[in-house]
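One protein chain omitted, others in place.
Moving on, here comes chain A:
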C-alpha cells in the first residue's frame, strides 16, 4: 500500500468503516445514494462483550469498490483500513446468465475472502419488476434464483443473501424490502465490529502481557492501542476512545514511576534522551501527525509523547463537551511532566521546561477559549485560573533567568541563554502563523526585550489576580500580588510594590500568620526605605526589631536603623517622628505608691510603671513622659466627704498583653460574657417558666473583625497617626535606659491641685523619634483630695451600758486644719451623762496611714455647763485619738408605758422603738454637742446606752395574805454582783409592812439570768387601794475587781390587792362509787365565799361598786362563774357557766353544782373556775362613759368603767357569747348589753388551784387507753 493511501486516516472523525462492494458496479452506483442516506438514519444498539455497557450507535459506512488489495494481509493490524463487510451486488434474474458468469464471479470473490479469513460478507440480489417483464422465457422465479445462490454459497447461512425488491420505486413493497435490507446490513456490520474488534483487543491484550519481555516497545504498543481508539472514534464512541488513551497514559506513567523506583525498561531509554525541542502543546489539530510519526519511529521525546497524548485526550474531551476537564488535566499533566523529567533525569536546557509549560498553559487556554463563549468562561474561572497563575509563574522565572527583570537589562550570558531557549522553540506552526496572539509569538516577544517582558508579565499577573479576586480566592490573589511586588522591587519601582505588599500584609495580619507577616514586613521595610518614607519605615523597623520570628542579628539591625535615625544631629526645631509605642514597648503594669492612689493635696505620690521593651538591645531614652488629665470639677465637689478609705483600689493595674504581633486575632477579640437568666412565673416564684444564657456583650463579640481593624492594634500596615496631647500635665522622667525585657520606671506625681487625675498617654523620646502610646487602657486614675476636719465619738465596746462608767473613743481627723496650741474642744454637759474623766488623759496622734506619730496628754477642765478639753498641736491630715469615760444614769422611773398593768403575772409589753429586738435591752440615747475650734457650728454627738436590767413584779396571794414578787433579769452580756435589795413604799403613809423573805448576802447574777425576790405584805388597817412600791438594788460589774456599786431602781404600782372572793371546788364521784371513772358522770361542787366587804363607802371613784344592784335584792353582787377546762379532759354536762348573786355581807357563801364527765383516766387536774363580775345591760352604759353619772340614775346604778383597751372589751364580748346571755343582742351596739369584767388576779383566790382527782378507767373496759409518757 502506498503511504498516500494511509494518509486519509489522519482525520478520524471523517472516517467511516469501510464496506467493499463487488459484483454489478453499475447497479451499486445507482443504489449508493439512498443507501448512504438511509443507513445512519436509525440507531442500533451495540451490545458488547466483557460486560461493557451497550451503546447506541448510528452506523455509517464508506462504500468502496472491492479490490483484493483492500483485504488485510496477515499481521497487518491496521483497523482503520479494515473492510468490515463485503457486499456482492447482483440483479441477475436469468438462470443462464447466473450460471454463465455471475456464479463464477461470486466464486472468485468468495475465494478471495476465504483466503483472507474474512467471513463478513453478504450477497444482495436486487430484483426489479422491469427485468422480469423483459425476458419472460428464461426467467426463473425469483425465489428459485435466490435459493440457488443460497444453495451455492450460503450453506446454513441463509441470512447472508438478501433480496432487495424494486429499490428505486416508491412503493410500500420497496420500502419494506429496504428497511429489511438496512436492518440486515446494520446487524451484519455490528456483528463484524464485535467480532473483529474483539479479535483485535485480544491481540492487543496479548501484546500488552508481553510488556515485561525484553524487546517490547511501548511505542509499538501505543500504535496498536491507538488504532483501537481511532476505530472507537470513527464509530463516534469518544468515551471509549478516551479510555484507550487514558490507559496508555496510565501505563506510561507507571513505567516512569517504576523507572524512578529503579525498575527501568529498555524502551524508556529513548525517552531519557536530552530534550531538544520544547514547542509546547499543540491542540489546534485533532492529530499531530508529526509527533505521531515520531512516536511510531521511536524517536519521540518524553515531552512529545506527552504532548501528543494530551492533544488526543483534549480533542476527545472537547468533543465530549468537557472543556473544564481539559484545564484540570492540563495542569496535572504539566506538573506531572515536570516531575517525570526530573525523575528520568532528562537533561534539558535551563528554562526550557519553563518555556514548554508557559506555551502549553497558554495553548490550553486558547483552545478552551476557542470552544467556549465568554459567559461560560467567566463562570468557570476557577478551572482556568490555575493555568493562568502557572503561566505567570513560569514567565516570571523565565524573566528572572534571562535578566529581564533587572534595572540594567540582560547580561550577555543571559542573552545567550535567551537565544538558546528561543532556538528550541523551532518555527511557528502553520496553524498559528496568522494569529496575532499565539503563545509562540507571546513568548518570543516577551523574551525579546525588557519592556515587552514587563508588558506581558504584568498583563498575565493582573489577569490572574483579577480572576482570583473574582472567585474569592483572596489569599491566592494576594500571593500573586506579592510576587508582583517582588517584581516591582527588582525593577526599582517601590511605589508600585507598596500597595501589593500592604494588601498581603493586611491579610496575613488579620489572619494571624506571624511568619508571613514577618517576611512581608521585611519586604515592606525595604520598600519603604527605598521610597524614603521615614516615618513608616521606622514604624516597620520598630515592629521588626521586636519580632520574635527574626534572628537576633536582623532585629538588632532594624533597631539600629531606628537608633541611627534618632541620633542624627538634625536641627532640633524639626518635627520629631512620632511612632506607635506598642511595637516598641508594652506597658505591663502600673503601681501607685501609696497603693490607694488617693492622697491629700501636697503629699508625695509615686507611680511605678513596668514597661516591657521589645527591642533586642538597650535603648537610651531621653525622656519618658506620661500625660495626665486633671478633672477639676469632681475634686472640688466631692472634696468634703472624701476620705482615703472611700474606694477599694487595686494595688496594681495590669495591662492585657494583647499587643503581640504573634497573637492570633481571635484572642484579641473580647470573650463573650455569659450570664444565666431564669424567668419565673409571676404567680409562683418557685416554678420556672424558662431559663437560658444571655451574652451580655453581644455588640462586642458579634462585631466584625476583618474589615475594620481596631485602632489599637499596632500591626496595621500603615500606622495610625498618633498624636501627643498638648497642654496636659506631664509626668516626666529623663534619661532612662530601656533594657530588653521588663523595666521599672518611677514617676513622682504632682499633687498640688485637687481632683481626679487620669493617665492618658505615654511617650518615650529617643532623639528624633517619639514612641507614643495613645491610650492607656484600662483607665488609671489617682486622686488628690482635701478633707475637712472631722470629729467622731465611738463607743469602745460593742454596747455602752447605762449605770456603769463606760469608755468612748474620741477621734479627731484634722483634715487640712492644723491644730494649734491652745485649741480646745468644748463639750456641753448633760445631767444624765456626766463625764468622769479626770483632769488629764493620754492621747495618740496618728498620721494618714494610721501610723503612730506622737503621744501626748490632754487636759480637761470641767465647769457647770461645759467640759473643756485642750488639744495638743496636731499637723494636718493626722488623727488624734483619746478616750473619755462617761456614765449614763439609769432613770429612776424606767421607761415604761403608763398603762402597764398586771394581768396573769405578765407585763403587758409594748415594744418601744429603742428596744433592741434581739436582747430586749432598753436603749437610751444621749446627745451632746461639742464646739470645735475649726468650725462655728457645734458638732452633735449621740451615744446610745443600754440598761442592763429588766425588772418585773407580780402579786401573789394565799387566801387573804399577799406577797409581792420582783423578778430582776440581767439582759446584758455582763455578769453583775447584786446586793442591798429593798422594796419600799413610795409614799410611806399607810401602815403597810413589807417583810423581806430574801437572802441578805451579795448575789451574782449571770448574763441572761434572772433573780427573784419575794416580800410578805402585811397591813394593820385596811389595805390601801393602790400600792406604790420602789424596788432598789445595788449592782456592780462582776468582771471588774474593784468597782463601786451603782444603784438600780424600779418603781411600780399595784391596785386592787385585797382578796374579795375565795373559790373552793370539790369533785365527787357518782353516788355509790369510791372513785371517779372515765366516761361516767361525777359531780363538781364549787363554793364561792365572799371574804371582804366591798369598800363602796371609801371608794369615791366607785371602782368596786360594779355589778351591785339595789333594786329588789338589796346589796347583792352578781357574779358569773364559768367552768373552763383548758386541758379538755373534762366534759361539762349541762351549763358550764351561770350567774350567782352574792349577798353583800362578809362570809356569804354560794354553792353551785355542775355535772362533769372525765374523758381520761389518771390524775386529772381540776377544771378551772373563772369568776367574773356581771354587769347587767344598761342603756346608759354606752352613752355614759363617765362614772359619776351612774350614781344619779335611780333605776339602774350600773357603773361601767370604760375600758381603755379595745382588746379587753373584745375579750369580754367574746366570753359573753359563750355565756349566751345576750344571744343575738351583742351584735347591735344600740341595745343594752350585759357585760363581764374580770377581777384582778389578787381579788379572787382559788383554793383548789392545782388540785387533782384520781379518775379510774371505765369498768366496762371497752376502751383501753394507755398513755405513755
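Following the convention adopted for this analysis, a residue touches a chain if its C-beta (ideal position, glycine included) is under 8 Å from a C-beta of that chain, and two chains touch if they have at least 3 such contacts; residues count from 1.
We adopt the following convention: contacts and distances are computed from a predicted model.
Asks: Between "Trafficking protein particle complex subunit 2-like protein", "Aminotransferase class I/classII large domain-containing protein", "Protein Simiate" or "DNA excision repair protein ERCC-8", which matches the UniProt record of the unshown chain?
Replies: "Trafficking protein particle complex subunit 2-like protein"
Asks: Tell me which of A:204, A:275, A:479 or A:653 is the one touching the absent chain.
Replies: Of the listed residues, the one touching the omitted chain is A:479.
Asks: Please identify which residue in A:400, A:513 or A:963 touches the non-displayed chain.
Replies: A:513
Asks: By the contact definition given up top, give the residues of chain A that touch the hidden chain.
Replies: 257, 260, 331-332, 334-335, 338-339, 342-343, 382, 386, 468, 471-476, 479, 508, 511-513, 515-516, 519, 664-667
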